[in-house]
Each structure stands twice: as C-alpha cells, then as structure tokens.
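Input: a single structure, listed below in structure tokens.
In this view, the complex is presented without one of its protein chains, the others remaining in place.
Moving on, here comes chain A:
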Amino acid sequence: MTRVGLFIPCYVDQFYPQVGIATLQLLEKLGCEVFFPMQQTCCGQPMANSGYEHLGAGCNENFVKDFASFDYIVCPSGSCTLHVKDHLHSARDEHAASQIRSRIYELSEFLTDVLKVEQLEARFPYRVGLHQSCHGQRGLMMSQMTELVAAPFSKPVQLLKLVEGLELVALNRKDECCGFGGTFCVTEEAVSVKMGKDRVADHEQQGVAYIAGADMSCLMHMEGILRRKGSAVKVIHIAEILNSVIDEPAN
C-alpha cells in the first residue's frame, strides 16, 4: 500500500475543511494508506512570496519533521506544493528536506502520474469551468501552457473527463491568472480585484454553475468576488468533484 502523508495547507484547514475531507476520502478510496500529521501548519509561502523567505525556517523545520517519513506527500494545492518543491530547506536535516522536495505532489498530478487513475466512480452533472491556477500550471507543469508551442495536455482535465455528467466548458482565456497572488491580493487591491472580476466573467459567459480548480486560494479570491456581486456561480475544489458520489457536492 502506498504510504501518503496528507498536507492540508493552513487556509484550507481553517476555511475549507471540506476540501481536506474530500482529498482524504478520495485518496483512501483509491487505495492509499493516508496519514495526517497533526502538528502540521503552513508551508511558509505567505512569508516567502512577500520577500521574507528567511523567516520561513520555523515552518520548514516543522514541515520536515512532519513529513520526512512518507513515500509521498500529497497536497490539494498546486501553489503550496510548488513552494515546498522549490524552497523547502532544513538546517537540521537537508537530506530529508530534499527527499520531501522530490516526493511532494499536488493532488491531481499524484492521481494521474503516480496512481495513474483511469476510472473514477464520481458523478457531477453540472456545467463546469476549470480555473488553471498559475503555480500548478506553469510551476508544476500540470498542463500545457498557451505561451508554449507544445502538445496539449492537462492533468486536471484528464481527471474531470472521468466524472459522469460533468460538462467542461471552453474558456476564452484558458490559463489567465485570477489575480490572487498571495499578499498581492491586498497590497495591489485594485489590479487584483479587476483580474478576479475578469476571470469570473469569462466563466460566467460560458454559463457555468461551478468554477473548479486545484487551488483553493484562487477559488477563495473568485468566490469573494462572486459573492459580492450576488452571482449564482459557485466555486469548488477538484477534490470535491472527484470525490462526489451524490448529485449535490457537500457544502
């Protein structure tokens, strides 16, 4: 059995527990032995992207202690995964840190690349737009990017296609940033909000019921904009869709 350490990012833990639950249940359904280290907190990205990477040692050492023993570390967030992959270091045990860097996977890439999932018992009969988050897409290369001349592929799309009843729409700008950007969303409020509004509008024009994504942070930003304007469009993490067996996803 594959021993998986489950990394639930801090903001998912605090604001979107249903995403953690769906991730856990999904991995177990697919035959993994999942462990959730109770002492985990945050990968340190909020500090690092703001220029304070040097303050991240505490988070790093924590992370190494929590996750050093697993075959794989799986996280339902491309952004946090990328941060660990690129920036996790340890003064105490750099060997363990380097092992973690090479063993951490974002959930959907873990499903496609490691578990090689080819069928799912999931049903989600809605019109869905997929938001391809930048860090997952361009950082972890979870899908072909519009800037590059390369063969098309998308790991999240590959998985969503296994879901019964799901109707995936084509967006006008398939991999444009939503404008969340960590602390950017507050330090550059005007541009961040405008980017979010534009991103949401692209989905709305396609008549989606849900905006799905592999990063709850982007979805949190777009959710804030959708709710402020009173839109009926909802956001949903891909784990919730892939784990859904009933018509309505858990709220």
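Everything that follows uses one rule, which is that a contact is a pair of C-beta atoms (placed from the backbone, for glycine too) under 8 Å apart; a residue touches a chain by one contact, two chains touch by 3 or more; residues count from 1.
To be clear about the criterion, contacts and distances are computed from a predicted model.
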Problem set entry | From "Cation/acetate symporter", "Dienelactone hydrolase family protein", "UvrB/uvrC motif protein" or "Lactate utilization protein", the hidden chain's UniProt protein name | "Lactate utilization protein"
Problem set entry | Residue among A:93, A:176 or A:204 that touches the chain left out of view | A:176
Problem set entry | Residue, one of A:69, A:187 or A:205, that touches the chain absent here | A:187
Problem set entry | Hidden partner chain, touching residue among A:53, A:93 or A:167 | A:53
Exercise. When the complex is taken as a whole, what residues of chain A touch the one chain not shown?
Worked result: 8, 10, 12-21, 24, 36, 38-42, 44, 46-59, 61-62, 134-135, 138-139, 145-150, 173, 175-177, 179-182, 184-196, 198, 220-221, 223-225, 227-228
